[in-house]
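Note that one protein chain is taken out, while the other chains of the complex remain in position.
Chain naming follows the written order as A, B and C, and within any one chain the residues start at number 1.
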Amino acid sequence: MRFLSDNTASACPEILAAMAQVNHGRVPAYGEDEWSARLDRAFSDFFGREVRAFVVSTGTAANALALATLSPPYGAIFAHQEAHIVTDECGAPGFFTGGAQLVLLPGDHGRLAPESFRAALAAHPTSLHSVQAAVLSVTQATELGTVYHRRDLTHLAETAHERGLRVHMDGARFANAVAFLNCHPGDITWRSGIDVLSFGATKNGALAAEAVVFFEPALVKDFELHRKRAGHLLSKSRYAAVQLLTYLEGGLWLRNAERTNRLAHRIGHAAGDALLHPVEANEVFLRLGNERRAALRGAGFEFYDWGAEHRGEARFVVSWDQPEEEVQALCTALERLP
Amino acid sequence: MRFLSDNTASACPEILAAMAQVNHGRVPAYGEDEWSARLDRAFSDFFGREVRAFVVSTGTAANALALATLSPPYGAIFAHQEAHIVTDECGAPGFFTGGAQLVLLPGDHGRLAPESFRAALAAHPTSLHSVQAAVLSVTQATELGTVYHRRDLTHLAETAHERGLRVHMDGARFANAVAFLNCHPGDITWRSGIDVLSFGATKNGALAAEAVVFFEPALVKDFELHRKRAGHLLSKSRYAAVQLLTYLEGGLWLRNAERTNRLAHRIGHAAGDALLHPVEANEVFLRLGNERRAALRGAGFEFYDWGAEHRGEARFVVSWDQPEEEVQALCTALERLP
Amino acid sequence: MRFLSDNTASACPEILAAMAQVNHGRVPAYGEDEWSARLDRAFSDFFGREVRAFVVSTGTAANALALATLSPPYGAIFAHQEAHIVTDECGAPGFFTGGAQLVLLPGDHGRLAPESFRAALAAHPTSLHSVQAAVLSVTQATELGTVYHRRDLTHLAETAHERGLRVHMDGARFANAVAFLNCHPGDITWRSGIDVLSFGATKNGALAAEAVVFFEPALVKDFELHRKRAGHLLSKSRYAAVQLLTYLEGGLWLRNAERTNRLAHRIGHAAGDALLHPVEANEVFLRLGNERRAALRGAGFEFYDWGAEHRGEARFVVSWDQPEEEVQALCTALERLP
Partner (left out) sequence: MRFLSDNTASACPEILAAMAQVNHGRVPAYGEDEWSARLDRAFSDFFGREVRAFVVSTGTAANALALATLSPPYGAIFAHQEAHIVTDECGAPGFFTGGAQLVLLPGDHGRLAPESFRAALAAHPTSLHSVQAAVLSVTQATELGTVYHRRDLTHLAETAHERGLRVHMDGARFANAVAFLNCHPGDITWRSGIDVLSFGATKNGALAAEAVVFFEPALVKDFELHRKRAGHLLSKSRYAAVQLLTYLEGGLWLRNAERTNRLAHRIGHAAGDALLHPVEANEVFLRLGNERRAALRGAGFEFYDWGAEHRGEARFVVSWDQPEEEVQALCTALERLP
């Protein structure tokens, strides 16, 4: 029973069916097809504002291309020290931007505290001897399975904008955040001051499709050239576009996120005192120690150890296609742990 | 009737079916799945030699990642002046390598002449004031629809190797070249001295899958790190891997290539004197002038103009799923042109 | 007797004396000193227009920083195929710009012909699949010791500007060009449409000082940040600034250039039929063949072979401190050659 990552999931049958449905005929390539042409509209409807949306195949590409569009090569990108762009993208932000520097900030439960960002930004030099404060990147839901409330996002974005920074949101699990907050997707993006969003779909049911969403058309600038020269403009673009359309238009995004949130919450509840962070998305972080981790693995559960070895922590992620019985089995096993 | 590009084609039903077949269960991500694990074996069997093969989503990614693995940032990459890496990748080689310089060479019908490469290499400085000769990149089939014979490849590669360069082959239409030469895939790659191949499948029937194939394991070096930091390591990697397996193992690659070659040849024949280059793959280049181009377009044929406007040239590409009747219609139309 | 390069020259005593004169006291660093503060004024007076001028230590730095300010990473930089940025800077333009691609053009005697640039630019694609035409870089005096006339510069710059390119001039031997044309420095720069100039002083008598001169303040953009992060902002900046001030204000630039032009011209005259290019600056290119080159070397003359070995060509450069007797000896030797 695999709780390793929502990356291990399959693709929704609806997604594959939609891909099969467009699989006939010769249609313009490189984003000139009719499905790609509908992306702006679909995302504008979704967010309640005119946006520009571009598809790429991976979350790393979405993040790094967004950052390369927002930051000069001598830019400073502020992020939580556990952000995916910091720890899991093999330096993609540095590569795509041409050398921008990450400025790491701590924060409880994976969230940046507005005050600590304010202080860090105030302390960041403005002289030309230093990298220039350019972007704030926040992750929603965070890497520790928590969610930013609109108020905090607004505060963070205001602080950033006051000094001329742009605000990027890594939304690899964006749907889970919306599901948890039970809000409108616009509430925690453009209404909170987010400038650009990496909109994740792959983890939550797509096959390989993410979008970079610009809430301000002027910010698009040379995004398309960056995407092309990074090898991220797909030739047979219809198949990626139709994944996103299906994901958005059928309500798939919300249905899947609500389900995985609900199941993760159940696991968190079963874990009792072992729980490390509030369960606000589809991830559960537990302090188990070595024996209990071994016991669970012996019982057939797969999951990742998390953080420094001696802390004995573990991460469980619920995938959109996780059978309810597996979750039930995990809950039972957790409750029975000594 | 679209003859714009083989990028406009759909994906083979066999490919989509194979993707659907693996679409169940939670399996390891990021290339750790069982299908990705079979790629080395499948490509080794295909080429008749132990190789390492890595999947990416686009041809630009395959080329640029291969070049970044072979060339230092101060390297010189020799290529035909009409190569895809030169004209159609928005500077991806410069981006991925960190600044390597392209050295462009002319050559009839899209092919580099071994002697002219030898002369260019001999003239390239060796001092540290110049970029350092690092890679020769050849395209097979070429951008002008022609094919290198094994003898010429061998001669080019020997020249390159004598001076310590590595040899990359852009095989976006590799299958078409093999089909034309009726040879073993190993004959025009490792047996001719090719070190690394961008193996194309997307144009010839896959949905979005290309492979970078290393014929010498030591050359792989840090390829996987380059791929990861470029955002080209797919999380749900099973779907890309299974495309390649299906493409290779069922003989799809050859079947499709033989068909498009045959149809393109028919078009070339119908074009008579207008033909600019021998038709050895699935592309046909014609000198038509403005009136005849307009006439064809008026008759419902879509194709790209090619080269400088005043030359009046046009390119027709046959896709794997091109209906035979469309080809027949085009032939008839060409034969009737004044 | 060394005619290898004007890089082999010493520094003018006036330059060293000026450096000694500012060598006391603790003064602000990193360009905040009073001498650096005078550069804009001095260069504005020199060019007859308000300019911004920045000092760096090498010509490669001047060129590459200018290009990085003018070109995006996906830019195309048009240049003569023998330009220093193409052949002698180890890929610095690609490095500093983050991957821009050089587009090489031929041209007699080291000069770009306006018509051939116009044709190349017209043929350069505008789609996002290609690098984007961004900069034209011309060299004045050229790498083959010739000089552009104002009319040709104007024509080139107009063509570039029509399509939104910026025009950079590599003026490593700018003084020699002005001396040859007997014109105002403004005539062949901003009055001809040049946007940014790499103003050379080192070859012509400075110790290590070049300036990047922006004829349009808006173009400066983030030049200073590029310079800093490239390690080209000198801490004890007074010494570099005072070199340029001395070079400009005392007329040194013109005196030295007139002398080396005159002496080179004498050598070119003595060479008779062997002369390959008009001698319009301080360089002389001769076709000598192997025996005559060996004879001259046997007689104690040092010079570089030039171009492909079989062509038997040689380059002689006159340095500002070249003793007149050495030039006389060379002339005599050339005249006596069989």
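List of remarks:
Keep this in mind: a residue touches a chain if its C-beta (ideal position, glycine included) is under 8 Å from a C-beta of that chain, and two chains touch if they have at least 3 such contacts.
Remember, predicted model here, so these are calculated numbers, not experimental data.
Considering the full assembly, B:224 is the residue among B:40, B:158 or B:224 that touches the omitted chain.
Hidden from this view is one chain, which touches chain C at 2, 4-5, 7-11, 13, 16, 19-20, 23-30, 56-65, 89-92, 95, 202-203, 207-208, 225, 228-236, 239-240, 319, 321-322. Touching residues on chain A toward the chain that is not drawn are 73-75, 87-91, 94-95, 97-102, 104, 122-123, 125, 128-132, 308.
Interface with the hidden chain, as seen from chain B, comprises residues 30, 72-74, 98-99, 128-129, 132, 222, 224-226, 228-229, 233.
In this text, only the chains that are shown with their structure count from here on.
Note: the chain lying farthest from chain C is A, by mean C-alpha position.
Chain B has the C-alpha centroid lying closest to the overall centroid of all protein C-alpha atoms shown. Rounded to a whole number, the gap between the C-alpha centres of chain A and chain B is 34 angstrom. Taking each chain's centre as the average of its CA atoms, chain B and chain C sit 41 Å apart. Computed from the mean C-alpha positions, the centre of chain A lies at a distance of 50 Å from the centre of chain C. The set of chain C residues that touch two or more partner chains comprises 73-74, 98-99, 128-129, 132.
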